[in-house]
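Sharing a structure below in structure tokens format, with a few things to ask.
Apart from one protein chain that is not included, each protein chain of the complex appears where it belongs.
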Amino acid sequence: MFYREAGQFKTSYQSDSQIFPLRQDRIGITILLLLALIAVPWLASDYAFSAIFIPFLIFSLAALGLNILTGYAGQLSLGTAAFMAVGAFASYNFMLRLPGIPVLLAFVLGGICAALVGIAFGLPSLRIRGFYLAAATLATQFFVVWCLTKIQWFTNYSASGVITAQEIVIAGYAFNTPLKKYLLTLLIVAVLALLAKNMVRSNVGRSWMAVRDMDVAAEVIGFRLMRTKLLAFAVSSFYCGIAGALYAYAYLGTVEPEAYNLDLSFRILFMIIIGGVGSILGSFLGAAFIVLLPVVLNLLAHTLALPTHVASNLELMVFGALIIFFLIVEPHGLARLWQIAKEKLRLWPFPH
Amino acid sequence: MNFFFEVLIGGLLSGVMYALVALGFVLIYKASGVFNFAQGAMVFFAALTCVGLSEKFQLSMWLAIPLTMLVMVLLGLAIERVVLRPLVNQPEITLFMATIGLTFFIEGLAQLLWGSQPHKLTLPIEDVPIEYVMEHYNILVSQFDVIAALICALLVTALALLFSKTKIGRALRAVADDHQAALAVGIPLQQIWAIVWTVAGFVALVAGLLWGARNGVQFALTFVALKALPVLILGGFTSVPGAIVGGLIIGASEKLAEVYIGPLVGGGIEGWFPYVLALLFLLVRPEGLFGEKIIRRI
Amino acid sequence: DEQFVPVLSYRVGPYAAGGSGFFGGAIDYFNLINAKGGLNGVKISWEECETEYNASRGVECYERLKKSQGGASLVEPLSTGIAYGILDRVGDDKIPMTTLGYGRSDAANGKVFPYIFPLITSYWNQAAAMTKYLGDKAGGLDKLKGKKIVHLYHDSAFGKEPIPVLEAQAKQYGFELIKIPVAHPGNEQQSQWLQIRQANPDFVILWGWGVMNAVAIKTAQRNGYSREKMLGVWWAGSEEDAVPAGDAAKGYTAMTFNTPGNYPVLDEIRSKVYAAGKGNLSDKARIGSVYHMRGVTAAILWTEAILKAQEKFGKGKTMSAEQIRWGFENLNVDEARQKALGALNMFPPVKTSCEDHEGSGAVKVQQWTGDQWKAITPNWITGDKALTRAMLEESSNKYAAEKKITPACLK
Amino acid sequence: MNHNRQTGDVILDLQGISLAFGGVKALTNISFNVREHEIRAIIGPNGAGKSSMLNVINGVYRPQQGQITYRGQVRKDMNTYAAARSGIARTFQNIALFKGMSVLDNIMTGRNLKMHSNFLLQALYWGPAQKEEIAHRHKVEQIIDFLEIQHIRKTPVGRLSYGLQKRVELGRALAAEPEILLLDEPMAGMNVEEKQDMSRFILDVNDQFGTTIVLIEHDMGVVMDISDRVVVLDYGKKIGDGTPAEVLANQEVINAYLGVAH
Partner (left out) sequence: MSISALRPEATADNPAYLSVNNIEVIYDHVILVLKGISLQVPQGKIVALLGANGAGKSTTLKAISTLLKNERGDITKGDIHFRGERVDQLTPNELVKRGLSQVMEGRHCFAHLSVEENLLTGAYTRHLSRSELKAELDKVYHYFPRLRERRQSLAGYTSGGEQQMCAIGRALMARPSMILLDEPSMGIAPQLVEEIFEIVKNLNQQEQVSFLLAEQNTNIALRYADFGYILENGRVVMEGEAQDLASNEDVKEFYLGVSGAGRKSFRELKFYRRRKRWLA
């Protein structure tokens, strides 16, 4: 009975179409944000920031981007890391070549570059669908990374092909400690998540979902497939681009194009599938799962004092098995699990 | 001109090797609508098990191969029971994801059982140029590749017959279309899947042996899957002959491109060229060369 | 008292074989040291973290372990991606990082990279040494004139790194350099080798990684190219590269910064560590294999740095990372010391300074006999160090300018 | 026939439409017209080409021959988007709802063409975008009330029973406030009571908004009762056209479709 909507009557459509129509949810999210903004900085260690929270937030953002494309617009993509790479390398070059440009602007421009690349590689989606499209997006993945290694201008002719992200300075204030980077990332991700949530609950979002669920019908209703799909590619790549830039600037610092390899694309894909395809919340849950699980498994394996090669392989096996397990328990991901839990709570203590 | 033919033939033969891996994908996709990402891992697992068995227990290959086949059967059955059965009628992407989970599991299992060391695998076919062709035409054709191509042709014919001529073939296609309806007409999904995964295991074993003999048996065998993907989309996910034709096209054009276009742009284009080629091709035929037409009727 | 070393290892995935050999070697040596009473009584403790050779996981491991058990003494991720991911961090955390035979070549400049130690040798020096060796083989560097050398490389930053050196030398000595890239992962090289066959070069430099090496050797065989004329980098010169190629690998040569063979220290590891059931390798036969020996070498250099630091800052005490950094910067493992350690000639003598974090630059060439590696150059060889030094200065200074660092030696 | 509204001029005119798929002739030289405000039924045996006819009208299929005149404008064929723009909405025989979306969202998509705020504003969910969203929500809620599906407003449509899905689909088409509403077997899978309701909805839409309706239905009771004129197709050919009474009396129609006289 904790989770009851009884007594919460919506007197206007405005209040009914709030992001979180239920009071409990609103309170919950506020507490969460406050925790993230105030409690976490107080309590967490540098390790937590720089190895857990920051990558978690960045991956969440990338997952959000992919979720927009795959979860909402239904275009399966395996090229996420490529868009991240574009965002990162473009931001780097903007900062390098336009000295004095505000960092955030560079990120946004980087995101826009990624969006443009996204649109270019999204064009085939007008004809190609499903796994065919997925396999075709691998072209993006390999091509972009190849370009970044081949064309040395992108890496400013560095001999080793790596770029070193410039320091993040906003209005004279340097974001140079893990805590500061964490806060910056948190803010960017929170704002972008809010925008994403708004998009998916208004007409754009509906157009994406319509195209995802049944594109012929969507066309008949008057959605323009080309525009809708390309917009999804653009927005998604924009998000991924920003995530990629943060990956370089707030997380790794020095990166080579190879850091944005197929593995990364797959990791992001796991996140949205484990978290929940077509769910903003799911992007976060999935990212948390994929970031934390190996750490937890690693710690576990070491407390068990297994021989190391056994431990490492077991880790991998358990990771795979857990993915399967979760899919079996709930194919719609953690977000759906959470929803079911809420529905059960609503009824609790009665079974139905 | 000789050089051109050499590249072309080399490419075609490599293409057959890709097709061999692609076949495994096609089988499972055709039979269940699942894109089996774990195929690469199965290739690795099969080859490693075979080599592992023969090295550890001093078995001859002729004993190790059937034993491995047995292992692959067990693996197929286990996958059906543990992974697929609970996921009947789920969206494709869920099944796809499950096979990724499976990939990790199989990779971990393989290395846990047999260690992470690379091994050599010697088949009684030597990988040297065929002398006759070398002498008379001065074109290099690898004997190994030719034999591999023959084996592949054999497999393809057998599988193509299986799909087009038998009741099982029809049932497989039905399952791929609609799990629920297939169940409703009494098609035993579990048996079908078990069979298909076993056959896929067999194909993986063949691919694993041939690729293993070529590149050594090591983890990187899982990467050959990446070579099979463009072949698949070009040939069509659902077509056995498509895998072969796609393989030939991809193999030949990728080699020609690397040799003739590569130097102009700095080379190393083999990684993405097949994908871009396949993509361009898809723009003309969205379901690949021989893929089943995508029916969108309202 | 304990000296903590985080071990960012990888024992799964495509590079697991190398990872388990290297880190196995290092841990074996730690166990040996501890069995012998530690470093002036200070035992070494360590904790492993699986990185899967993945930058993001590597960073997590680093961050997790850097503060545990009294703080990390040093790190060695054995992965370029991870090394880059923690490059800035080790500077901030003041923890020395070694990158044996990989990573940024220009990090040898300690004025710009005070915490990075590409010990023994870097890619640039390797490339220069290769030219030297090929020159010697041809009967003198001047005989390289008119010769054709193919640089067959992994198409990534790694494979392209030596190109400036090779190009400069091609110009200097008048040989023709043909660059042929192989797309990752390199499991198909027919087109490259047809090109090579076409060009019919005098030598092929194999700048490969992972499966690409075995495939190159195999494909060389099928295309009838002599393996004796192939010269691999040290990442293409281990058992893991030669064994899978089978018989094709016989006669293949590769660079190394270890001399293959047996050494007292390895015997000691067998008798004191493995006999006590503490060996890290699951297969004892791998003791003394290339990666294992490389791991032992790394561990020797690490412990030598700690000992060096103890000499200065207090024997028998736990050293801080800062102090160990000093130790790394003032390493001097000469032949006498090597002999004392039971590792004479196992690796080149290393003497570092602030300007030179590499400390040697010498390498050997080894050849695969069909079941093991044999050194075929009796002495350590070094290439044109003046050339590489100039490049190193230029590159590191550019980095310093970008990062707004004023190059200077740390005390 | 007590009809509140007079049917008007011809709004949609089809001339000599032929459509074939490979060897299958779905439609052969079909001509008929639809007048403004009327309820026009298309009937015929299975596979006669009824659904194909609707698909031609709103541009899903391109006929090989023939021409379509819509509001005085002649075109060889339609395209779906243009058809939607010019006020043609429809439902589908095999339910084509957006399965992953809630009932509310599904119906909201119907209003898509009436929404104009750009996507940046929508992302901010602010000002005009929010106002617009809420204004349209009002409209949609009216339709939801109208169809009596308030209680399932937030349910994903994939979870609804077949009949309810049909109703939602009608709602989505209605939300577009179309000039012409094409309904492909809207009452399949409903019981009499529900059909009565559905008929009432259709009549009301027709009455209140003056929407022209083209209806495919196999329940002759419904067709005879609510339609103004009926076209009968058989094997892609037109075999009858006229008022329900006329069609009912047509022997050819009886043979091909009705079987025993009703």
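Brief remarks on what is shown
Order of writing sets the labels: A, B, C and D. Residues in every chain begin at 1.
Rule of thumb we're sticking to: contacts are C-beta pairs under 8 Å (C-beta built on N, C-alpha and C of every residue); 3 or more make two chains touch, one makes a residue touch a chain.
This one's a predicted model, so the numbers in the text were calculated from it and none came from an experiment.
Here the chain not displayed is in touch, across the complete complex, with A, B, D.
The chain omitted from view is touched by exactly one of B:8, B:69, B:123 or B:183, namely B:183. Chain A residues in contact with the hidden partner, per the touch definition given at the top, are 340, 343-344, 347, 352. For chain B, the list of residues touching the undisplayed chain reads 88-89, 167, 170-171, 173-174, 176-191, 292-293, 295, 297.
Within the entire complex, the positions of chain D that touch the omitted partner chain are 1-2, 21, 24, 44-48, 50-52, 93-95, 148, 159-164, 166-167, 185, 188-197, 199-200, 203, 218-222, 225-226, 257-260, 262.
In this section, only the chains that are shown with their structure count from here on.
Comparing per-chain C-alpha centres with the mean over every protein C-alpha atom, the closest match is chain A. Chain A and chain D have CA centres that are 41 Å apart. In this assembly, the C-alpha centroid of chain C lies 73 Å from the C-alpha centroid of chain D. Listed for chain D are residues 60, 92, 96, each touching two or more other chains.
Chain contacts: chain C has residues 11-12, 16, 20, 155, 183, 282 touching two or more partner chains.
Of all possible chain pairs, the ones that touch are A-B, A-C, A-D, B-C, B-D. By the touch criterion stated above, chain C contacts chain A in their complex at residues 9-12, 16, 20, 47-50, 52, 54-57, 59-64, 66-67, 80-81, 84-85, 87-89, 103-106, 155-157, 160-161, 164, 183, 280, 282, 391, 395, 398-399, 402-403. Contacts from chain A toward chain D in the complex involve residues 12-14, 16-17, 195-196, 198-199, 201-204, 206-207, 209-210, 212-214, 216-224, 231, 278. Here chain B touches chain D in the complex through residues 297-298, going by the rule given at the top.
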